[in-house]
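One chain of protein is taken out of this complex; the other chains stay put.
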Amino acid sequence: MIPLSWYLILAAVLFSVGMFGAISRKNAVAVLISIELMLNAVNINILAFWHYHSQSLGYTEINGLVFAAVVIIAAAAEVAIGLAIIIAVYRLRKTVVASDINVLKG
Amino acid sequence: MLNQWLYIGIFFIIAMFLPAVAIFLARLLSPKKPTKIKNSVYECGMETFDPTWIQFKIQYYLYGLIFLIFDVEIVFLFPFAVAYGNLALFAVVEAIIFILILLGGYLYVWRKDALTWQ
Amino acid sequence: MKILEFLSDPIIGIENWIVQLLENWGVAPEWQTFIVYLIGAAILGTGALLFTLILIWAERKIIGRLQDRLGPNRVGPWGIFQPVADMLKIFIKEHIIPDEVDPIPYHLAPIISVASVLLLWSVVPFSDSVRGSNLNVALLFILGVGGLGELGVILAGWGSNNKYSMLAAFRASAQMISYEVPMAIVLLTSVILSGSMALGDIVKSQNIAYIFFLPLGAFIFFIASIAENGRAPFDLAEAESELVAGFNVEYSGLKFGMFYVADFLRAFTSAVIFSSIFLGGWRGPGAEQIPILGFVYLLIKSVIVWFLGVWIRGSLPRFRVDQMMAITWKFLTPLALALFIVVAFVTKLIEGTNQWLQVLIFLVINVALYVVGFAIVRKCEKEKERKVVSTKKRALAQPTNPFTQSETGG
Partner (left out) sequence: MTPLQIVFILVSLVTILSAIFVVSLRKIFHAALWLIVTLMGVAIIFALLEASFFAAVQILVYIGAIAIILIFAIMLTRNIMSDDEIQINRSWGIVMLLVLIFAVIFISQLSSSAVISTTLVPLEFQGQESIIAFGEGLLDPAGYALPFELASLLLLGALVGGVYIAMDKKGGENK
């Protein structure tokens, strides 16, 4: 009942909003949040195409599901590590502004 | 499946609506006599000092992190559990390896004392 | 005959009647479903909320008796109208909204707290035919709605602009997420046995209640659900002596009442879910022929489980925060993981054998795991030397005889 393109447009808009945030926000946590938005947009895309393929094949197509699962696992790992790094940097240098973190040495 | 989700959606709206209406009605019925003291922040009768947004222990984040990893891991074992009846012993061993890999990390975290509240 | 048929399954009878009525009025089929769902959800939600009144009275009475008090006994026979009086009183109390609260989180928090409990009722099967929603991922949904509860707590803590509530909110949410892990693993184990994540299917597949297969799992789930509800002995987030009153210290009037209602209702709701997963839910002799019996069985089982929770609440002292975290991360989680691994392995090996033999094998495994787990914990406890807080000897307080003294204290 809902055209495939609607889902894709929604995903595209969400992705763009997330991209804007990821590039332009100063706070590193906010950058991570924006990346989460982008990953969610990707998942909408994947699952929309999964539905499309399942409906044309007539049985549950699993490639799309596995792909979406991998995206979620990657997102979880990324958040865990990313926030840990932000907290460690914050403890050493007392800043969470992404552009101030410009030296590799602690 | 859409019908089932429709029911959940309706239920969610109602579950938000009922307490909201109750609170709204109570707001209309209740007296409103705010005073300076009454509206101040409650801190055992003392004057409030320092901003509220104090810093928190790192321990909270560590628990959150371990929980997140476990949660993701368990969630993707659920399809395995549902399909259990159709799987061969080999697949079951695979799932157990999946858990055992995580168990290595769990032991590391335990040895590092990240699980102990300090 | 017709009457008997109706009485054996009144809910479906009423539903059919409403559908007939709507059809006669010429409502489109989709809207018929919608309206029936709406009515069902409204009745279930309101009913659950009103049921809380009875729960509050019963819990206060039971706790009173356990602690050798009378409990509420003034309003009506056995004080049965006490919660009604309390409700009326709390309804007309002033809403004190402190300055500098963060308005949206502050006002939203009590609503979300109640909603997160009520939502659980939407997936519970009440009998063979009557259920809210036969969601195919009901168990994941139950776990996820628990996450919504955490959100309510954090919103309350943040919105109140108060150090104590913030601290309590973080402690409470750390506690809740920690206890969700063993809970999820145990649910995973029960899914292995039933082969479905829908709560209706799980209940249906229990020819023998799962508590006989997984007594250890039921034990872990029970403790974890008490802790997740933040009830004594795990009520650290509300420890009056340390944190004033927990994350809801800045709430008054009905907003506080909503947290109170959510707390009492959550205890019973998790008892209902426990009895659906481990005790066979609505199943019992004759429940398939006469669906109304299913309600009765479910109610009896849930009340028993709920009473156990109240009993524990009334009798055990509170844990320390480090003990509480150690219980979940160092005892329940490894035990649940071991249980999952063993059950996953053994179920495959004994597939197709006699069901009673399976029960026996599972019982032996569970008991063995429990004994081994406890033995390890004992050993660790013995090895760990006690921390010496202070070597200085303190003067003991002199006990005074209360009868010779004048009444100064109290």
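When the chains are written out, they are named A, B and C in that same order, and each has its own residue count from 1.
We take it that a contact is a pair of C-beta atoms (placed from the backbone, for glycine too) under 8 Å apart; a residue touches a chain by one contact, two chains touch by 3 or more.
On a predicted model such as this, the values are computed, not experimentally measured, just so you know.
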Which chains here would be touched by the one that got left out? A, B, C
Touching residue (missing chain; options C:Asp128, C:Glu150 or C:Asp263): C:Glu150
Considering the entire assembly, which residues of chain A contact the chain that has been omitted? 1-10, 12-21, 23-27, 29-30, 32-34, 36-37, 40, 43-44, 47-48, 50-52, 54-55, 59-60, 62, 65-66, 68-70, 72-77, 79-81, 83-88, 90-91, 94-97, 99
Those residues of chain C that touch the unshown chain are 30, 104-105, 135-137, 140-141, 143-148, 150-151, 154-155, 158, 170, 173, 177, 180, 195-198, 201
Applying the definition given at the start, please give the residues of chain B touching the unseen chain. 1-2, 4-5, 9, 51, 53-58, 60-62, 64-69, 71-73, 75-76, 78-84, 86-87, 90-91, 94-95, 97-98, 101-102, 104-106, 108-109, 112, 114, 118
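Throughout what follows, only the chains that are shown with their structure count from here on.
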Chain adjacency by touch: line, ring, star, complete or other shape? line
Would you kindly say which chain has the C-alpha centre located farthest from the C-alpha centre of chain B? A
Rounded to the nearest whole Å, what is the centre-to-centre distance of chain B and chain C, using the mean of the C-alpha atoms as each centre? 15
Averaging only over C-alpha atoms, locate the centres of chain A and chain C and give their separation in whole Å. 34
Identify all positions of chain A at which a residue touches two or more other chains, and write them in rising order. none
Considering chain B alone, which of its residues make contact with at least two other chains? 71
Can you name the residues of chain A that touch chain B in the complex? 69, 72-73, 76-77, 79-80, 83-84, 87
For the complex, give me every residue of chain C touching chain B. 33-34, 37-38, 40-42, 44-46, 49, 90-100, 107, 110-112, 114-115, 118-119, 121-123, 132-136, 139-141, 161-164, 166, 170, 174, 177-178, 180-181, 184-185, 188-189, 191-192, 195-197, 244, 249-250, 253-255, 258, 321-322, 325-326, 329-330, 333-334, 337, 340-341, 344-345, 347-349
So, in the complex, the side of chain B touching chain A is made of residues 58, 61, 65, 68-69, 71-72, 76
